[in-house]
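Some chains have been omitted; the remaining ones sit where they do in the full complex.
Note that the chains take the letters A and B in the order they are written out, and that residue 1 is the start of every chain.
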Amino acid sequence: MSEIVRRVAERIRNLEIQGARNIAMAAISVLAEAAESSKARNREGFLRELLEAKEILFNTRETEPLMRNALRKILFEVKESRLTDPRELAGLVSSLSREFIKGLEASNRRIAEYGSKRIRSGYRVLTHCHSSTVVGILRRAREEGKDFEVLCTESRPRYQGRITARELLEEGIRTTMIVDSAVRNFMKTVDLVLVGADAITSEGNVVNKIGTSMIALVAYEARIPFYVASELLKFSPQTTYGEYEKIEERSGEEVWKDAPPGLIIRNPAFDVTRRDYIHGIICEEGIISPHTILEVVRRRYPWVLAVD
Amino acid sequence: MSEIVRRVAERIRNLEIQGARNIAMAAISVLAEAAESSKARNREGFLRELLEAKEILFNTRETEPLMRNALRKILFEVKESRLTDPRELAGLVSSLSREFIKGLEASNRRIAEYGSKRIRSGYRVLTHCHSSTVVGILRRAREEGKDFEVLCTESRPRYQGRITARELLEEGIRTTMIVDSAVRNFMKTVDLVLVGADAITSEGNVVNKIGTSMIALVAYEARIPFYVASELLKFSPQTTYGEYEKIEERSGEEVWKDAPPGLIIRNPAFDVTRRDYIHGIICEEGIISPHTILEVVRRRYPWVLAVD
């Protein structure tokens, strides 16, 4: 299977495929495709190939719990099944893959529905970076006829805030942009902060685009509600077992192309926001307290906590 | 006098002359020059011209208390004097101008001396934007043989952090740059925060480059000492009498040149840091508690509080 998988893995690594949901879908789609093309002669051979493929995909990026959980789900069900015929196993992978994608879409719709209820006409909503989940909520609120506006940061060094701005303007949402460091200056004019998540830890902390934790602190200082919109499957199970969620550090060139020699540039892609600064996580089950994330995942997706 | 003055005023307005100290020195130098060239025939005429010149210079920029206080000082002393001969008055303006500049230089040396004592070998000092006063302290600490490093922000939208980085690298100081929103991520590795000031209010709050108040909050959250290095004459006397210090708002193009139509961009140049987040103001009198700034100014520079 590995050749087919490797091609997609490469595209994930090169950022040709971006966004947690897109990456997860690409990974399990290619896994299904690879499974179909497997030449394995028995269950053992098939499983071996599947695990290999999983490893390749796991190694593309450090902070991709959604993709990893998607792969975990498929592996878990395949192992649980008693099937021995590689054909039938491949069929199982395919159907699990389709089902998972459908599940993601349903989660997304529900998050948009629940999140939209938090937005009232007249509100100013602050967001950071670009999150398709957050844009989904704002779009839905707009479709429901709510009259609100959005304040978005530019999100250095890659300016993802510009993508957010463009998408919101297309929806006809009144949008204002500020530099990242101006957030405290405008916080008092904000009614709600809404950000996405790259990963959620067992303690209920949220890993998201660098700057998020600073915004959360500023919102907390001014008593402004701070919500994270995220599928539960952004949960990172290894954190339960003590590991620190890894924080990708990117090239300094993103920050300053022609930096003078000798200058060190540090460019972490994410930071960690403590549960105490988060009012709620808007997920497919509704709005939950971040403190309970581990119990919620354990109840709803128990296979996530099975060891890899 | 006004033609001569107008030319310099124009250069201040156009940012050809930058930095609070440079602007203040340019303003009083040109005032002295203009005074020398005055054609006034008596005290009244001379004073009228002087006031006109002052008004032109006052109107160049909104947040320039150092320049304004420099002009206030000269006006104050001229009014106090009993001189009637325009020649003698012009001489007084010249000598006051020279004296003021000497005073500024002395203040600056003292701030570097006192501030440098706060830096210990092994420290990591965080700074924001570009402040020649802060660079002066760091340079002095380096000259005294201290082995420390500096973390500086890029300071969007105008990247003044790059100027800081270049100047520090020239001094042989180990320097690291981060994006503005990464400050909280690195705060725990910092021993001291050191920033400059554009203005200080009667309550002891500090107006400085946008983002400063956010950094102060983050330092406060992590119990890291936060110091402001500034001449006392950055004090803004109108705030004593109730006025809010004006915050210049600059063009949105600085943030995003080719912003899509419809996008609003807000670009305030400064924000306000509360006295509660400031450990001390390092000034020409030493390290003072920001809460007492008004009393300190009233004692040392009482003429600052005379009405314009």
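Following the convention adopted for this analysis, a contact is a pair of C-beta atoms (placed from the backbone, for glycine too) under 8 Å apart; a residue touches a chain by one contact, two chains touch by 3 or more.
Please read these numbers as outputs of a predicted model, since none were measured by experiment.
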With 2 chains placed, the number the full structure-file assembly comprises: 6
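Following the convention adopted for this analysis, only the chains that are shown with their structure count from here on.
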Separation of subunit A from subunit B, taking each centre as the mean of its C-alpha atoms, in whole Å: 44
Residues of subunit A that touch subunit B when the two form their complex: 153-157, 162, 165-166, 169, 174-186, 210-211, 213-214, 217-218, 221, 252, 255-256, 259-260, 262-268, 271
